[in-house]
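Here the complex is missing a single protein chain, while all its other protein chains stay put.
Letters A, B and C mark the chains in the order given here, with residues in each chain numbered from 1 onward.
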C-alpha cells in the first residue's frame, strides 16, 4: 500500500522534518509540498538536503489526489486550510494548535481570535497515541499535540489517570532547543543571543500551550488542575526537557510509582521509563521519536520530580504526526520511525 | 594601601578567576599561589593567559607574609589549611563549603565526614555581603557562599526577611554552566556529553548546597523552610539561572513586591532587579559580579516565579570573594569588580 | 542472508556508532561486542541508548562464530587482534590505522613502533569504496580509512587521477568536531576548553594521517605529493570540514572541473558535488554517510579551493565500515546507511 501524502507548509522546521521522515517511510509518497514564499523552487536548492521536491503554492496544491494532508502552518492560519482539506474528503493531520482545544471559547481566550470552524472540533481527535490510540485509528482529522504538552502529558498521565496527585497545582519548568522557536530569524533566535545563555519566556500562566495541558490533564482524571509553566530557551538546536514538580499521595514509594508507569506504558514503543537513579536528558531522545521519563521521590511525603525528554521536532511534532498517520492507515505504528 | 594576598588552589576555575580579578585589582598584590599538581610551573605556561605567576606547593607557601589567604580547595579539604592560616594570624576567605554551616552535625550529615575545626565555625561569617555586610567587615574568617545558594538567597531574601511566604516548601529549578563542575575532566564534562544537552543531576533533596540554603533562609526569617532543588548542567561555559517557585501572601501585587525588592536592595551595587516584564537570563550577568532578578506573579493568589541569574565564577565564587576582601580591608566594596 | 558481526571495542564513539548502524541494518546481527573496561555490563546501562547488548572481554569473544569482526581499537592496539581474527578465518574490518599503510617502514616512522604483522599488509585493502570498490568486494581484511583522509581523498581524487595539479604541494586546513578526539575525557575535550573556541593542533607535516593521505594520493597518480595539514578542533560534536588549496592546470574552467567531478563520481551514492556557488558545510552531511564537495576557482590561473564535508563518525569511520561490509558480503552498498 502506498499512502499519498500532501504537506502544507513544507519549509519550516516541522514541515522539513516531516519530509525527511516521509522520504524514508516504507509506505508513504509525497505528492505535493507547499510554500507560499518559495513556490516554484526546489527544496534541494533551498536547504542543505538531498530532497528534490518542487514547492507549489497552497492554492495550486492537488489536495484531492492525496490520501492525507499534513498541515505545518502557524497557529490560527490552519483553520481554513483544514476546512478545505476535509471538504475534499481527505484526511488531515494538523500540527498547529487550531484543533487541539475542544471548546472554541477556550480557543478564542488563548489565541485571541474566534474559531471559524467549530463544527470540525468535535470531529478532531487529540493525536497523542499513548492516550487516544483507538480514536486516532478512526479519525479523519487529527490535532497533533504541541511539543511541550507531549512531554508533560506523557510525564503525568499515569499519575492523573490514577488520581494520585494531592495538590492540583502542577509546576513545570521546561527547557526547549531553538528550533522550537521556528525558522524565521529574529533577535531571540540570533546565534549570539541564544548562545551561552538560557532565557525564560512567558513564565507563569501565560504560555498558550497551558490550555492544551490543562484540558488533557482534566480529561485524564482527578482535576481540575492548574499548570504553572515556565519555558526556557536553551542553546541547543533540538530537544525539550521538562522538569515537573508534583505531590503524590502519601504511601506511594518510588518502586510502586515506577511499577505504575511501567504498567501504564507496557507495550508502548516510544515511551521509555529510565531505571531508577538515571535522570532523563536530551541525549536519550535526540533524533528519535521517544519520550524518556525519570522519576525521583524527594521524600516520603510524596514530593515527586518527573523529568521528561523528547525531541521537539519528532515526538514533539513531525514524528508524532507520522505515528498518527501510521495509525490512521492501519500501518505498523512505528513505520518510518525507527 | 596594598593587600598582600595568598591563594591556595590556584589552578582550578575559581582560583584562576580569582587571579584574573586580583591582577587588575587596584589594591591587591598576589604574594603566592599554590598548586599541588603543578608546583614549580608558571601559570602562563599552563593556561592561555598572561599571568606570569610561579606556582608553589601548599607546604611551602609563605602564609605569614600574607594579609589574607583565599582557599580554593575542594569541600572537606579546606578545614586543615584554614586552621593553619588562622593559626598564623592571617585572615582567610574560604571558597569551599567547609565553614558555611554553623552546626558541625549538619556539616557531617551532608558532607559525610566530621568537622575537625568546630571551634572556628563560630568565628566564620557567611560571606554574602548583601545580608552580612557589617559582620564581614569585622571578620577574620569568611565562608564564601556556594554558587547556587548565592542566586537563591538573593532571589528570596526580601520575601523571607518579611515573612511573606505562605508555603514553606520552596521549589528551585537551577541551571548551571559546565565550569560549575570544575576543571577536572570527567565523562560528564566531556564536550560531546554536555553539548546539545541539558542534564538534571542530584534532583530532589540531595544536593549538598541545600544545607546552606535552608540554614540561611531560616536565619532570615519565617522558616523552617524546605527547599526542593533540581540542578541541571547547561551547555554553556559559565552562568547560573535559578527559577524559583514560591507562594506569597495574598494581596501582594507585583508592583508592591517589586517595591519591596527595590527597597531591600537599595544601594546594593551588585543586585539588579529587572523592570517588570523583563526576565533574567545569563547575558545580564556574564563576566560581571551582578545578580539579576526578575519577578513574575502568575496569578492574584500569590503564585510567584522569581528568576535569578549570576555568573557562577564571579558573584557565585571569586567575584564575591573579592567583594568580601574589599569589605574586610575597608576598601570600596566594588574595587576591582567593575 | 544474515551476517554475524562481532565488534572489538564497542564503547568508544566509533564502536558505539557502529552498533547504532548495525542495529537497524537489514542483514546484520551483532553476535558479540567487547569492552575491556566494561566487560560484564550492558550497553544500555552504560549509555543513554536502547541497545541492550552484553559487553564481553576481548579474550572471551566468540570470534569463530562471526562472519566479520569490526575492530574499533586505538592505533597500534589493533595489530594482534586482527591477526587473531584472520587466523580464525574470519573477515576483518579494522577502523584503526594499523593496516592502512602498505609499507611497514612508513608505519614505523609515523606510529613509532614496528609493525608486527607485515605479512597481513599485502592482504589488506584500503577501504575507500569510491577508489577500491572491486578490491574491497574480494577482501578478507579491510583497512577502514581515517576520517580526515576520507574527506581529503574524495576531495582530490578527480584531480590527481587526471594529473591536473601543477603544484605537488597541497594545503589542507581541516576542522573536526570533538568526537574525533575520542570518548576519553581530557583537558582538551573538557567542555569549557573546547566551547567558544577553535584550536589548531599538530599543524604542518606532523599529524599521522598525512602518511595515509600521501600514500593514497601518490597511488592515484601524478605525485609525489606533499600535504601540509592543519587540523583544528571545532566546538561541535561531530563533522569534519576540510578546506583544500591546490593549483590546477591553466585552462581548466570551473564548469569543466565540475563536469570532471560529476563524471568521476557518477553513480556514487555517497559523494555529492554541490551546485556551483554553494559551499560545503557540516549540515549537508551530519548524520549521513555522505561526503559533500564544493569547488571554487579563485582566478583563471588554476587557484582552486575545494571544500569537503563528512560526518567523522559515519563516512569518516563507522558508516564507511558498514559500506565496506556491504561490499564484502555482496549486499546493496547502501544497506543500513540511508
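Everything below uses one rule, namely that a residue touches a chain if its C-beta (ideal position, glycine included) is under 8 Å from a C-beta of that chain, and two chains touch if they have at least 3 such contacts.
Everything numeric in this text was worked out from a predicted model, so none of it was measured.
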Given A:24, A:42 or A:183, the one touching the chain that is not displayed: A:183
Contact with the hidden chain (one of C:134, C:196 or C:255): C:196
Candidates C:72, C:181, C:282 or C:337 - the one touching the absent chain: C:282
Omitted-chain contact residue, chosen from B:50, B:251 or B:267: B:50
Touching residue (missing chain; options C:24, C:42 or C:205): C:205
Chain A, residues in touch with the chain not shown (by the definition above): 13, 178-179, 183, 185-187, 189-196, 235-237
Chain not shown, touching residues in chain C: 169, 171, 173, 175, 193, 195-201, 203-206, 228, 230, 232, 234-239, 241, 243, 245, 279-283, 286, 294, 296-299, 303, 305, 307
Chain B residues touching the omitted chain (full complex): 24, 45, 48-50, 196, 272, 275, 281, 283-284, 287, 290, 292, 338
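The rule we apply is simple: only the chains that are shown with their structure count from here on.
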Chain centre separation in whole Å, for chain C relative to chain A (CA means): 37
Chain A and chain B, separation of their C-alpha mean positions in angstrom: 39
Separation of chain B from chain C, taking each centre as the mean of its C-alpha atoms, in whole Å: 47
Shared-contact residues (touching 2 or more other chains) in chain A: 196, 281, 283
